[in-house]
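Here's the structure, in structure tokens; my notes come after.
A protein chain is absent from this complex, but the other protein chains hold their places.
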Amino acid sequence: MVIAMLAIMTLAFAGASAEKQETKLRFIDVSPSPTRQEYFTNTFDKFKQETGITVVYESVPWDDAANKLTVLGASNQLPDVMTTWAGWLGQFTEAGWVVPLSDYIGSTKGEYASTVTELVWKAEQELYGNIYTIPDGMMVKGVFVRKDWAKEVGLNLNMKKGWTYAEYFDAVYKLTDPSKNRYGTSFRGSRGAFDPLFVYLESLNGGSAYAADGSSLMKDQEAVDAYKKWMGLYLDGCAPKDAINWGFVEMVDNFCGGLTGTLINDSEVAATALANMKDEQWMVMPMPRSDKDGKIYNTVNSPYAYSISSSSKNKDAAWKLIEFLTRPDNNIEYCKLTGLIPIKTAVGDDPFYGPNGPYAAFVQQLNDPAMVVPVAFGPFNYTDMHQGMMHEEMQKYLLGRQDAQTSLFNVVNELEKRMKAYLAENPGSAVEQPKGLL
Amino acid sequence: MKIYTLQRHLGNFGRTIILVFFMLLVVLPIYWMSITSFKTNAEIINAQEITYFPRDVTTENYVQLFKLYDYKGMLTNSLIVSVSTGLCITLLSILGGYGLARYAFKGKDAMLLFFLVTQMIPGILVIIPLYVIFSKLGMINTRLSLFFFYLISNLPFCVITMRSFFERIPYTLEEAAYVDGCSKLTTLVRIVLPVMFPGIVAVFVFAFIGAWNELIAGTIFINTSDLWTVPVGLKSLIGKYDVKWGVLMAGGVCALLPTAIMFAFMQKFVVEGLTAGAVKE
Partner (left out) sequence: MVLVVLYIIGVGVVCALGMVFIRRHTKGRPTALSNLAAQRKAEPYLFLLPTMLLLLLMFGYPLINSFLMAFQSYKLTAPTKIRFNGLENFQKLFSETDIWLIIKNSFIYVVVSVAGQFLLGMTLAMALNKQFPFRGLYQALVFLPWSFSAFVIGLMHRWSFNGEYGVVNDLLMKLQLIGTKIAWLGTPGFSLAVVIMAMIWMGIPFFAIMILAALQSIPADVYEASYIDGCGPLRRFSKITLPYIKPTVIVTILLRTIWIFNSFDLIVVITNGGPANYSQTLPSYMYTKAFSSYDFGLASALGVLLMTVLVLYVTVFLKATNYNKAGNF
């Protein structure tokens, strides 16, 4: 009986899959929310009216997105257009799951803002040999600060003037007040903990992490001292003991919930802050300037960039969709909804992004000639390190199991090893250079 | 006599303490979840003060849950998949459990070992090959794929459980029926099943819940949000930077209702099954 059932179902479905061929695109959103879903489905309707191509909106919860894309990729069933997070590109390019886009972009390159062409795309070309993503919007990091607390302890913070790392550390210590149950910083100890620390260490080396031959620039005493200084924020009690295991959610929740005084994070968080806090409570400062050369080192990327998968059977149609989504009018609408900065130059002067809006600090940094984007970890696959050793070594030091030098060197030695291996296996490639907008 | 009643009283007292303990253990977290679902988000993440009763009671979370996140759709999907899984598994495990309990046959031990081994395979090693098979059959993004997956992942356990329930029923029961001239099938349905009722209900409940709670297959085999089951839908409330705690808790609490109703009814059937099982030796 069951065999018969199975047989019938097999046949039924076999029949069902041989339907008429109309162009249908699959689009996957890796960070769905009702707002995004509504925006995309409306935009897809508009797209269908203009081109006659149907787009199916697929989604997967953010937490499981990486895994789902892995399964889809392994079975060659990736949707035509994917929203990808920059951190996955190393894996995706190695596995050959994304398609190079330079030919599609062609001459329209000039339409894109310099943040896109000079920073994002140059980096992709240096790292992966080609352009693979069209950013959905730009975001930069900033330091969210409790304005009211700062006033109480007499800190004079001026967004236009900015601050140095020394001043930043000083502020964190000043804002810590155990008697009032206040901590200076939302210290991240779990996955991703090494990212801001890496940027800090790079700020001492002009934004670079490797010498031309691939050896690491972070193995000197200066790096170890800086490492200790950063970790001192936790060890000296500027963050709760629990923070050793904090992820994004705890960091943001605790800042918005009134436990911590500063938070380093992307502009996306501004939306959460707007929703949960009163205006007089918070402000955004630009990232601290390097104590060495006075430049601001900040990562610029897009949260969910569009890419075309290699399993797509309608790559040209997929490109059309991406073009449509990044058309200036659609792009601005999208960016406003999601708290990002538009990617095309033809955005005009929208007051939303003006000097008094919530995104002022971010826009200011993007227009600051002294801002430099430091290099990424590397063109090789580092996801396993990012999921494991990078923060685990930090935690071991914070728990007192290892000294600072061992913890730092374990990680940078591994990075150096992979970098050198990559250079050896790919003759003609070179170490990535920091980029500025100048 | 006196000692007997004293023992009785002590027993009752002890029993009450135990029951109260477990009730607190279960109810306190659920209470916490429920009141969180009635708080505003600002009050939830307020780190300086934790309130044990909402300061501003709001039903906003529930409104959002149903209007914005289409909770009704999620519930429907979950119910359809879980009920069908439960029924199918119960049927198959009655057959399988009976076969394993009453017969000694070649390959029985191997079969048992195979059942156990299927429980040991780490899920992710199964999901990818299955995804390939399902997509070739055009089953991806259908409730059918979930039904099949939940069927096979819960089947071995339910068969083994059913077998252990069968084993407790003395064979004399069936023998008496054969002597009276009943066929195998009639015996099974008329005599054995009523006695087995507590076990059958337990197995159905386990199968249902195994399907109701499952998350990973739900995210992998389903692509579009209209077919999300409850766990997947609730997972989508966890964003990269923020978690919609209030709505999440509301969703979690609502998801309890079908299973709570089931548990309440389970008690009724279990009692009935007990009285129907008397055998005059």
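Going in written order, the chains are labelled A and B, and every chain counts its residues from 1.
Criterion: contacts are C-beta pairs under 8 Å (C-beta built on N, C-alpha and C of every residue); 3 or more make two chains touch, one makes a residue touch a chain.
It should be emphasised that the depicted structure is a prediction, and the values quoted were computed from it without experimental measurement.
Although one chain is not drawn, the whole complex shows that of B:Leu6, B:Leu95 or B:Val189 it is B:Leu95 that touches it.
Of the candidate positions A:Asn42, A:Gln387, A:Asn413 or A:Asn426, contact with the unshown chain belongs to A:Gln387. Although one chain is not drawn, the whole complex shows that of B:Leu68, B:Val83, B:Met111 or B:Cys182 it is B:Met111 that touches it. By the touch definition given at the top, subunit A reaches the unshown chain through residues 1-3, 6, 10, 14, 66-67, 70, 73-74, 91, 94-96, 189-191, 240-245, 247, 250, 253-254, 257, 259, 381, 383-384, 386-388, 391-392, 395-396, 398-399, 401.
Within the complete assembly, residues 7, 11, 15, 18-19, 22-23, 25-27, 29-30, 32-33, 45-47, 50, 92-93, 95-96, 98-100, 102-103, 105-106, 108, 111, 113-126, 128-130, 133, 136-137, 148-149, 151-152, 155-157, 159-161, 164-165, 167-169, 184, 195, 198-199, 202, 205-206, 209, 212-216, 230-231, 234-235, 238, 243, 245, 248, 252, 255-256, 259-261, 263-264, 266-268, 270, 274, 277-279 of subunit B touch the chain that is not shown.
Heads up, the rule we're going with is that only the chains that are shown with their structure count from here on.
Remark: subunit A and subunit B have CA centroids separated by 39 Å (rounded to whole angstrom).
Residue ranges of subunit B in contact with subunit A, taken from their complex: 41-42, 45-48, 68-69, 127-128, 131-132, 135, 137-140, 144, 215-216, 219-220, 223-225, 232, 235-236, 238-243. Remark: subunit A residues 9-10, 13-14, 16-17, 26, 28, 31-34, 37, 56-64, 67-68, 71-72, 74-75, 77, 79, 181, 248-249, 252-254, 256-259, 265, 268-269, 272, 275-277, 303 touch subunit B in the complex.
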